[in-house]
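Shown next, in structure tokens, is the structure this report addresses.
Below, a portion of the complex is reproduced, with chain positions unchanged.
Think of it as A and B in the order they're written, each chain with its own count starting at 1.
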Amino acid sequence: MDPYARLAEAGLHLPPVSAPRGAYLPAVRVGNLVYVSGQVPIVDGIVVSSGPVGAETSLDMAKELSKACALSALSAVDDLIGLANVIQVARLVGYVASASGFYEQAKVVDGASDLLLTVLGEKGRHARTSIGVSTLPFNVSVEIEVTLFTHS
Amino acid sequence: MDPYARLAEAGLHLPPVSAPRGAYLPAVRVGNLVYVSGQVPIVDGIVVSSGPVGAETSLDMAKELSKACALSALSAVDDLIGLANVIQVARLVGYVASASGFYEQAKVVDGASDLLLTVLGEKGRHARTSIGVSTLPFNVSVEIEVTLFTHS
């Protein structure tokens, strides 16, 4: 199945590409790499400022927000090169705004990883780093950054 | 205009390459990618230990420090490959030491992004990730990491 069929089967729709919130681009292609800017959770066009996980936001909620970030990343990729031209997702970093004593960042970031597998299949598998941070832009709960490999 | 003319026009001077503060290199080239080490703000040869933004340091001050980091990154690039050999900045990550309740990391990192556009023009455009962290080495307010694309 192609990624668009997988999106449809999962009942997912690519959101509009997130407008950069500063002097940068949504994604950049250099050679056969695509660097996507860090994506914050946007639902119905609104940035979700849900604060640290483990305090203001639950793990389950944060995992859903993490999926939203990954879906926005795929929108940026689709706009730049077309999803069908992804050969492999290479790297994903998940930054999780974390309350003191919250150590389940990996479970939050699984939302993003799962979304990539759902849409891209084996091409969505990636190396990953999950970390906890004190605060994120716009007081979001999670931010996701991906780097992908495409044709040269 | 070449990057040196742009620097001169903006009244900017490349500082000396920051000596690594540990067992690493200022920048590494592999194939057509240049990875630059994270740069802390150095003004007149001194690391600026100005603490978290939103508490000890203002947004405006932090934005200037962010520019200083980006200028140091360009020095490392110039020393390794020469600025004229940059084809495209690919990725910039801005780590902002943030006081509780400070969510304008993106505005701080705009200082670095703007500096790259000033010096490199369209070649300075990049994908970007901005995050807030609790503390940075030497108690700096901001740290900037860039990855660039060059000739193979």
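Going forward, a residue touches a chain if its C-beta (ideal position, glycine included) is under 8 Å from a C-beta of that chain, and two chains touch if they have at least 3 such contacts.
Every value quoted in this text rests on a predicted model; they were computed, and no experiment measured them.
Shown here are 2 copies of a single protein sequence; counted across the entire complex in this file, the number of copies is 3.
We take it that only the chains that are shown with their structure count from here on.
The copies chain A and chain B differ by a rotation of 120 degrees on their C-alpha atoms, rounded to the nearest 5. In terms of their C-alpha centroids, the spacing between chain A and chain B amounts to 24 Å. Contact residues on chain A toward chain B in their complex (touch as defined above): 20-28, 30-31, 33, 35-38, 49, 93, 95, 97, 133-139, 143, 145, 147.
Against chain A, in their complex, chain B makes its touches with residues 32-33, 87-92, 98, 100-107, 109-110, 113-114, 117, 125-134, 147, 149, 152.
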